[in-house]
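So the structure is just underneath, and the comments pick up after that.
A single protein chain has been removed from this complex, and every other one stays in its place.
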Amino acid sequence: MLEKALHGRRGYWIWIACLILVAAVGFFFYLRQLDYGLGITGMSRDVSWGLYIAQFTFLVGVAASAVMLVLPYYLHDYKAFGKITVLGEFLAVAAVVMCILFVFVDLGRPARVLNVLLHPQPASILFWDMVVLSGYLLINIVTGWVILSCTKKEIPPPSWVKPIIYLSIPWAISIHTVTAFIYAGLPGRSFWLTAIMAPRFLASAFASGPALLILVCLILRRWGGFDAGEKAIQALAKIVAYALAVSLFFVGVELFTAFYSGIPEHEAQFIYLFAGLHGHSGLVGWMWAFAVLAAGALAALLIPGLRKQEKWLAPACVAVFASLWIEKGLGLVIPGFIPSPLEAMTEYHPTGPEIAITLGVWAVGFLILTAFYKIFTAVRGAASMPAGPTAGGR
Amino acid sequence: MKQHKWGLIFLGLAIFVIGVTFPFWYGKGKSTPPVLSLETPEIAGLARKECVEDKAFMRSDHMKMLKAWRDEAVREGKRVYTAKDGRTFEKSLTGSCLQCHSNKEQFCDRCHTYVGAAPSCFDCHIVPGEVKK
Partner (left out) sequence: MTTKRRDFLKIAGASALTLLAPSLFGPAWAEDAIVIPPGRASGPTPALSARRWAMAIDASRCKEGCTDCITACHAVHNVPDFSNPKDEVKWIWNEPFSSVFPAEDHPHQGKAIQNLRIPVLCNHCDNPPCVRVCPTGATFSRPDGIVMMDYHRCIGCRLCMAACPYGARSMNFRNPRPFIAKINPDFPTRAKGVVEKCNFCEERLAKGMIPACVLACKEKAIVFGDMEDPRSEIRLLMETRFSLRRRAHLGTAPQIYYIL
């Protein structure tokens, strides 16, 4: 089936070439980073994690999108999702690959990464995160590929794949929970020290991932020769709406606890985020952009009349994706370090090379995603139109 | 058409074979293994011209031994090594090994360069005499 990714129209190849170019630029700067050290980034002694770990945290959420298709289809026989579960699984594959790459580029000594396996530390949440992420990657590669192969051969999927699909549901919950525990288990960082960290991760994940899936479905319908069906798209839109609502509710709950209790070390980071603290306001613009985008998207998605129109649905999904990228990436990782344990206000500004490497990893992810979706549309097009030629380019 | 594809297949196979065997023939005959001279003034000045363990063992397993020393000294605080013949040594690269093997370029680097090994010991550990106390 892989060869199907090698046939496409001009637009497809231009897109591929652009992605390869961005990835190559990122790789070039990664070599620079290897040579110079992580000092090439904007990270510092006080803000020791930055853009890379923020992307990782956000993308773990995107990876979970598959479960929002698999669960209704396999557990509740919601047939509208039958055609597109594979899209979710491939999105999960691309997202997990990006997660792993972002952790890798963040390592100070990447050559020693196997020490995590050579000297496993079951007390370390990062060890378990590696376990659940690689497991989730494997599960989604297997299930996505097997189901698509069976679609191509027009045979029902083998029975052994069903248990793996059922396993993928709790496993998807686990990747969020474990990733949230990386943050929520640290005693000195009061911004992260909250029991609803894992639920927050889940809620925002079930909004951002399916929002991207809706966009993918809209793109494939217009240019890919594949129609997921209005019913499936609308069902996804409702999932996004409620997940976003829950996600915003959780943010509100955090704000209440911090400000009503009035405990300074719980308030400080939220003040820094939304108003600026001691003259430092690096994330204020971002956080208000999040608030406006999320509120607008929620309105557009909750009102059925708007949600049903593509011209409202598409921008709303872009807004959901962008706002949660801010909230769960920048807005979650960076303020954990500001102010520092010694009350120092050190702000964080990513550098050019750091942004180039970040874009490079995204490009690799989208390259994988494009190739998978190209194969998917080719197989689907052939399966649904037995007499016609294989579907054209993207 | 078929002929054409066979050509491509053989081309691919040839590239694969060349790539895989590259390390075995590239550079063959271009370099000779270094010969270590034992007639140096440092060695002549030693009371006992014998390493921690016998020469064959040290030659083949010094890296394993250094790793074991490293882990035992750093992680378990066991800093003294008792050799097979009963002599004791401090488990220290710079404090023990390099005290006799004082010429790092001659003793360490030549072989490491020849076999293409790049140990990172000296990224951190300081070669005696490299800096003034």
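Per-chain residue numbering starts at 1, and chain names A and B are given in the order in which the chains are listed.
Quick note on the criterion: a contact is a pair of C-beta atoms (placed from the backbone, for glycine too) under 8 Å apart; a residue touches a chain by one contact, two chains touch by 3 or more.
Please read all numbers here as calculations on a predicted model, not as lab measurements.
Participant: With the missing chain put back, one of A:209, A:224 or A:336 would touch it. Which one?
Facilitator: Final answer for the missing-chain contact: A:336.
Participant: Looking beyond the chains shown, say which of A:121, A:134 or A:261 touches the absent one.
Facilitator: Within the whole complex, the residue contacting the unshown chain is A:121.
Participant: Any idea which of A:22, A:182 or A:379 touches the chain not displayed?
Facilitator: A:182
Participant: If I consider the whole complex, including the chain that's not displayed, which of A:16, A:51 or A:130 touches that chain?
Facilitator: Missing-chain contact among the listed residues: A:130.
Participant: Determine and list the subunit B residues touching the chain excluded from the picture.
Facilitator: Residues of subunit B in contact with the hidden chain: 70-71, 74-75, 77-80, 82, 87-90, 94-95, 120, 123-126, 128, 130-131, 133.
Participant: Using the document's contact rule, name the residues of subunit A that touch the chain not shown here.
Facilitator: Residues of subunit A in contact with the hidden chain: 36-39, 43-46, 48-49, 103, 106-110, 112-113, 115-116, 118-119, 121, 123-127, 130, 182-183, 185-189, 264-265, 336-337, 340-344, 346.
Here is the rule we go by: only the chains that are shown with their structure count from here on.
Participant: How many Å are there between the centre of subunit A and the centre of subunit B, using C-alpha atoms for each centre?
Facilitator: A distance of 45 Å separates the two centres.
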